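Worksheet: the structure to be examined is printed underneath.
Omission of a single protein chain aside, the complex is shown with its protein chains in their original locations.
To keep things simple, chains are lettered A, B and C as they appear, and every chain counts its residues starting from 1.
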Amino acid sequence: MFKKILIANRGEIAVRVIRACREMGIGTVAVYSEADRAALHVRLADEAYLIGPPPSAQSYLKVDRVIETAKVSGAEAIHPGYGFLSENPEFALRVEQEGLAFVGPTSQAIRAMGGKTSARSLATKAGVTVVPGTTRDLTDQEVLQAAKEIGLPVLIKASAGGGGKGMRIASTEAELAGAIRAARSEASSAFGNPAIYVERYLERARHIEMQILADKAGNVVYLGERECSLQRRHQKVIEESPSPFVDADLRRRLGKAAVKLAKAAGYTNAGTLEFLVDSAKNFYFLELNARLQVEHPVTEMVTGLDLVKEQIRIAAGEPLSVRQEEIELRGHAIECRIYAEDPFNNFMPSPGRIHVLRNPTGPGIRIDSGIYEGCEVPIFYDPIVAKLIAWGQDRAEAIGRMRRALREYAILGVKTSIPFHHRILDDPQFLKGEFHTQFLEKWLAEGFKEESGSLAEIALVAGALYLHTKKPPSPAPAGQAAPAESLWKLAARHEAMRRR
Amino acid sequence: MFKKILIANRGEIAVRVIRACREMGIGTVAVYSEADRAALHVRLADEAYLIGPPPSAQSYLKVDRVIETAKVSGAEAIHPGYGFLSENPEFALRVEQEGLAFVGPTSQAIRAMGGKTSARSLATKAGVTVVPGTTRDLTDQEVLQAAKEIGLPVLIKASAGGGGKGMRIASTEAELAGAIRAARSEASSAFGNPAIYVERYLERARHIEMQILADKAGNVVYLGERECSLQRRHQKVIEESPSPFVDADLRRRLGKAAVKLAKAAGYTNAGTLEFLVDSAKNFYFLELNARLQVEHPVTEMVTGLDLVKEQIRIAAGEPLSVRQEEIELRGHAIECRIYAEDPFNNFMPSPGRIHVLRNPTGPGIRIDSGIYEGCEVPIFYDPIVAKLIAWGQDRAEAIGRMRRALREYAILGVKTSIPFHHRILDDPQFLKGEFHTQFLEKWLAEGFKEESGSLAEIALVAGALYLHTKKPPSPAPAGQAAPAESLWKLAARHEAMRRR
Amino acid sequence: MAYSADFQGRAHRVAVTEGGLPAAVRLDESTYEVDFTHIGGGLFSLIVRGRSYEVDVVEEGEGALVVWVEGEPHHIQFEEEGRRRRRSARAPGQVAGGRRTIVAPMPGKVVKVLVSLGQEVSAGQGVIVVEAMKMENELKASGPGVVKEIRVQEGTGVGGGDVLVVIE
Partner (left out) sequence: MAYSADFQGRAHRVAVTEGGLPAAVRLDESTYEVDFTHIGGGLFSLIVRGRSYEVDVVEEGEGALVVWVEGEPHHIQFEEEGRRRRRSARAPGQVAGGRRTIVAPMPGKVVKVLVSLGQEVSAGQGVIVVEAMKMENELKASGPGVVKEIRVQEGTGVGGGDVLVVIE
């Protein structure tokens, strides 16, 4: 087993990997940008090295600096986390060439799964259904032709695309020409590549993904699905496992398809296959994420496995620790992603200093977090600051615990999505488990405002008392006192009264 | 189901019960003494009522005030937690008489199990082996006689005893007379009752207990054992489930005995039967704890059940949610009790204000805690301030996670047992799972000192830098600056440098 | 001490009639007896008629408080009674003597300026794109007008609250 691993990432996922290493007795090497000197992953790691200025392009994305740091520190392996260099085949290749272990699939597997069209054709060859559409780049003429064959509505997608960019829906023939133009121009500006292809657009479908583990001996197992239909701007908001929509038969079919495709791709380590599932429980392969997913904890909570440790063992050449028949899902797990953004102001990013942080604790609650009270959330990186995960014997208990925990959770100083989660967890459709990928957008279209309800009186009363205590408390002698100070005086007076 | 429950307790267990109620949608009523106005359980409850001055005898033990508060607030049930009124049959009786539900066994069951000798005779009748000894109070002559029959060494115990008081070991006949005198005098001074009885003293035995649940329909299930041999002054320090010493056969035998005895006693709700187990895996019943145990979380982690919710459902007359064959233990859980006491100074209690609190989070970690940063740990109550629980797929992973979490855990302002736990978790005997009830005492006899090891250099360097930054940083202009302030200046300067 | 408090466009009168413990607060027509204690920072524990509340108070400007109760934020503008009315902190894009300002809602970097000096813009038209945390955010004009000032260029780093563009 490795003696030391470098974690080429930051934030909650770097902390997550550091913890797994420490629990395995493996030394940890953190890398950090100038904006992250005081970041949690730097505080917790055994070693930490500065690799550049704040912008990712000059630090966390610098292949040479990362590899050089691994060699200097004597790390034997590199864990890329998610994002940044995690799905960059050139990086994986460099790591391999330098004689280090990459905690993830081979560079070939990453490349094979990287291009959307290449992944689609690989899936088709493996006999896994993909969303009806084309598997190569098309001319405008071919797009029009293909659209007719596939049937409207269609989705025109950038071949090099990602994150919802270079995507256009066309519901009528008339819309096709415009959609093609728009998609091409957005694609070329965003990815410097105007190549596009066409897919049938599935309405009211669910986004369901299957977690797999594959060792270097060719053993592949699936660990059950994750329900990821609750999205905003193609960004996942709440995930759960199992999916309230998936029965044992569908789970087995999804699992078998995932394993088949992974084997066809010669895939190793942890991976996730994303599917669209329609109301008739037909499923269509979308793409394979060749890395650890943000939402991996819900799978860990129901399977009992530690996916990061499994990743590391696989990278070290060990066989899988479990056989398929040994994997059983216990209970239900839900994850709420905590973004530093303002749900009351069109989800504007909200970087800044976190003045107050109170983490919920207690039964069934897990927090994977990259923040602490007093820390700075930089403007340079992803807005995910933490993940709140709740486990229960069934979905109802998991939801009950999540609501309880959300209420205990306080993050002040930056705006977060916590109030947004409060509302979703009260939504009757959510409670019934009846939703699809467009659900949140529709739901948000109705607008998201502050409650004006029963707590307003308390807020008004508390606000007045707060301001009042900032004044020299009458009848006490006058003279300006600093807020905090007089608050403490007040507390002290109260103390005195209580002691009587 | 109840609409509202009063929690007649404080600290971490009150918080634990409040959380269970909230997750079930049940309203919560906290009671508090004048020392606890700002306590966490008061902050988290839906309602809170002052019931008296700081000393327990004038607040948390005041039967009338508690019941009166339940009626005023409209609570339908009372959860006693552990300690305080939890095993007081008069209190349970009053609750019953007032038409409220007591979340625990009936007053008769509590009374039947209260007296040590009565519990022993009940067990004997039920055919459950007890530690060889007598089941009634004895004269000095009878003690001498009994000792001969039982065989030395013997333990002379106060019938009304508890907490290790009124207990004497006699290893030789010569020691008997003195041991009897000592036990009687200590018993009468401590409990106002000189009655004593004799038990065989089992050396190098393990303290293993079995958790049971019993509904009002007479269904009783056992939820597996807890290993509680690691004790200091008869106070549990670390508990785990399952026990590294217990195999499936012993578990089944312990479980059947526990169920048999519970049924014989007409016991309902959650309960724990304590056994001594010798190296030959013979077990002897000690006592039944007619309440929730401090260490219940380790059982929750491996069974997936929420014991407090089960308690509440049982009290509401619902049948058990599980049958015996449905109960399976998954993985391994360990609990470290965090006491406010100084391990470096003979475990002196250490009340006071908690200036710094950093809770560990992440996979497999649970904290049940009654404290927060800035809170006061009063001198009036039990020194348990929190419990750190770690779950893993096996004992090794659970230990790895516990060590990882202990290292992240920081409580400053009061002394705690955290450093003590660090050492135990490094002990080779502990890692092998080879220990017994005298293990810690022997271990401590060797003395417990601060490390003088490799970290000392860093401590010396850091201390000097800390003091240095309190001075006007040369060559900067002179003039005394408050520590905090200049520290922030320093931080700011550093910030500036990093931004470059 | 009495205040007029503006919450979601409705005006309330709040008067602290007793500052000791328990405190007495009159809100519009009803009176509240409040047992409260300071937990730390802006956090208070209130007990009102037996109900326990955790309340976090954050000051965003003079008299402008965000009061968090049970996880729900309440933006309230307090005015001490008798004092001359102050205008509450201006919201981005709010009209002030015919001027509309496009204000950066958060620190970030200007990636695109979509308008030019003197250009006519209509309500809702995209004016400037600011990037933060890997997300591009298009700031729109709250109403029609003519671009009078462009205070930043593409690539400029901006702070939260900075005025980027002025429209008249």
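Descriptive notes on the structure:
Going forward, a contact is a pair of C-beta atoms (placed from the backbone, for glycine too) under 8 Å apart; a residue touches a chain by one contact, two chains touch by 3 or more.
Just so we're clear, the structure is a prediction, and the values are computed from it rather than from any experiment.
Contacts of the undisplayed chain with visible chains (whole complex): A, B. Listed residues A:S33, A:S73 or A:Q393: the one in touch with the omitted chain is A:S73.
Considering the whole complex, the residue from A:E227, A:E287, A:E300 or A:E373 that touches the absent chain is A:E373. Listed residues B:V72, B:A177 or B:L465: the one in touch with the omitted chain is B:L465. By the touch definition given at the top, chain A reaches the unshown chain through residues 30, 37-38, 42-49, 73, 372-374. By the touch rule set out above, chain B reaches the unshown chain at residues 340-342, 344-345, 348-352, 355-356, 379-383, 406-407, 409-410, 412, 418-419, 422, 450-453, 455-469, 471, 473-474, 487-488, 490-491, 493-494, 497.
Basically, only the chains that are shown with their structure count from here on.
Of all chains shown, the one whose average CA position lies nearest the global CA mean is A. We define each chain's centre as the mean of its Cα atoms; on that basis chain A and chain C are separated by 30 Å. Remark: chain B and chain C have CA centroids separated by 48 Å (rounded to whole angstrom).
Counting partner chains per residue, chain C has residues 37 touching two or more of them. Annotation for chain A: residues touching 2 or more other chains are 407, 494.
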